[in-house]
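Here the complex is missing one protein chain, while the rest keep their positions.
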């Protein structure tokens, strides 16, 4: 019954995670964002909104606002650091594994949704933007 | 797991039951009955209608029409024989035990509803009549 | 020899092994071996299904979805794995298309309420058949009454099949066509694929009552091409208290919720709420978690035996039973000939009412269903108040068919029928 993938709690909540939770980078909103999306994890109530500025297919600025657990907020914060200056193509390639690598640990299924909420919001913002754009 | 109250089938379907099933007494309907009721056992589809003629609180004639198993039809047939010429008071006193005595055996819960359908229809007919009557 | 075995689907040894898995077959009602011929009403359960639920309650029961702790995660995974098992079993690549309900009846009502109330308008036609179980008839009667739509009926032929001659006319103007894949009274196997295709061509959605099909033959919803199908776990070796509504994702996505409350919401404010995505949107409240675990075990059991073989074996028993029954004077069997039917056999014996027949059969340990089988209009059509119905499944044997025949002969003796 013990879970082989179970990670010690000290390892999960390392200093840099607590730091990103308590001092989220790129926190806030942008005026007139080029892309924007908000989503929640309805089962636990975690919420994240992300605003993006884009220029020539490159993310020039990003801010996020949210509430939720250390895992969801820290991984969103880490994600915003990672994408600034990146092209849409590069962002498209960011996957589940990258987010888990950011967080640096194996987490259980129940917390996976928390860790991935930021990425889901980011991808939705860009997908929506892409839909809006006359192509 | 064997049922102590279980009755042999030869004992249940004795000749007089089969006879009442195949040759129901007082079968048919009455014109201008003083009381009348029809009911079904929705779980199995057994159906009985009973028409009564009453005079001075006495059942002067009764007919029934129905379809269903030997138990339900025979016990209705036996019941019609029993009530002809009886007063309402006497009929009121007829209970579950009397019907089972008519049939002459112990039967299982599932078949009890069959045996009692005729009595239920009779009582409903009289109850309805009593309701209709300006008192 | 092997050709015969193959034709049988399951060998005697296979069936003997299977029977070991069903503890109830050791019961001795009234001192007789239990001969259970009522699987069309509800099947018996193998020890693998009973144990899976037992194990769930002993080791990892907890409410799902919102639990962060270990046993709750295990329960959540088991519940979603059950959904994935069911999806695989009926051939859909999309597990979210499988909604857990209490039973097929609730699944059909869900369609009538959520899709029906949204899409059916006064003057529309709803097409059903004369051989529907009440659960695939009454919800459409109510829907028609409440919306002002009209009900139309595909007739049943003398030999117990659907009369498809005027199907195009009946489908003209119909928005929904509800029909059973297999009749629970006559055993008739209907041409689901053809019916679904013709419904679609006419602009109607198709709702398939798959209660008697999913337990007894391979079912592939993609191949069928229907829009909704409903079935119950308890008829396919699974527990009571759980059934499945499968629907095409596009339809489900566009449907409003039916039952509302915990677990199916998005954001709840004081006076209004948003709702979760499919399938959660249709699963309000704490679901039947242990039952989902049991159903998954039932699916694994059926898959291990093989639905093709189960179907073949049932046909083999049906053929034998029909042959034996034909030899007994005064027995009338309803329904079509073997090539159009499965191992669900309705009969009457002389003037013995079905209840009396079933009681006498019971006294010999033989369990059959007696009554209208939730098919009152069809009974009217057949001109009988009730039939006795024997139905076969993977754990039944030829010897049990013989026991049925002997018990029928006893009934005839008691009722003094030649």
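Each chain carries a letter (A, B and C) given by its place in the written order, and its residues are counted from 1.
In this text, contacts are C-beta pairs under 8 Å (C-beta built on N, C-alpha and C of every residue); 3 or more make two chains touch, one makes a residue touch a chain.
Please read these numbers as outputs of a predicted model, since none were measured by experiment.
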{"item": "Displayed chains contacting the withheld chain", "value": "A, B, C"}
{"item": "Chain not shown: contacting residue from C:27, C:194 or C:351", "value": "C:27"}
{"item": "Which of C:367, C:382, C:401 or C:414 contacts the chain that the document leaves out", "value": "C:367"}
{"item": "Of C:160, C:187, C:239 or C:343, the one touching the omitted chain in the full complex", "value": "C:239"}
{"item": "Missing-partner contacts on chain A, residue numbers", "value": "1-3, 6, 8-10, 12-13, 18, 22, 43-47, 67-71, 108, 111, 114"}
{"item": "Where the missing chain touches chain B, by residue", "value": "1, 3, 40, 42-44, 108-111"}
{"item": "Missing-partner contacts on chain C, residue numbers", "value": "23-24, 27, 29-30, 34, 38, 41-42, 44-45, 49-50, 53-54, 57-63, 66-72, 102-106, 108-109, 130, 133-139, 141-142, 144-145, 151, 153, 232, 234, 239-243, 257, 259-263, 265, 267-273, 284-291, 355, 358-359, 361-362, 366-371, 373-374, 376-377, 380"}
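One rule holds for everything that comes next: only the chains that are shown with their structure count from here on.
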{"item": "Chain pair, most C-beta pairs within the contact cut-off", "value": "B-C"}
{"item": "Inter-chain centre distance, chain A versus chain B - centres from mean C-alpha coordinates, in Å", "value": "76"}
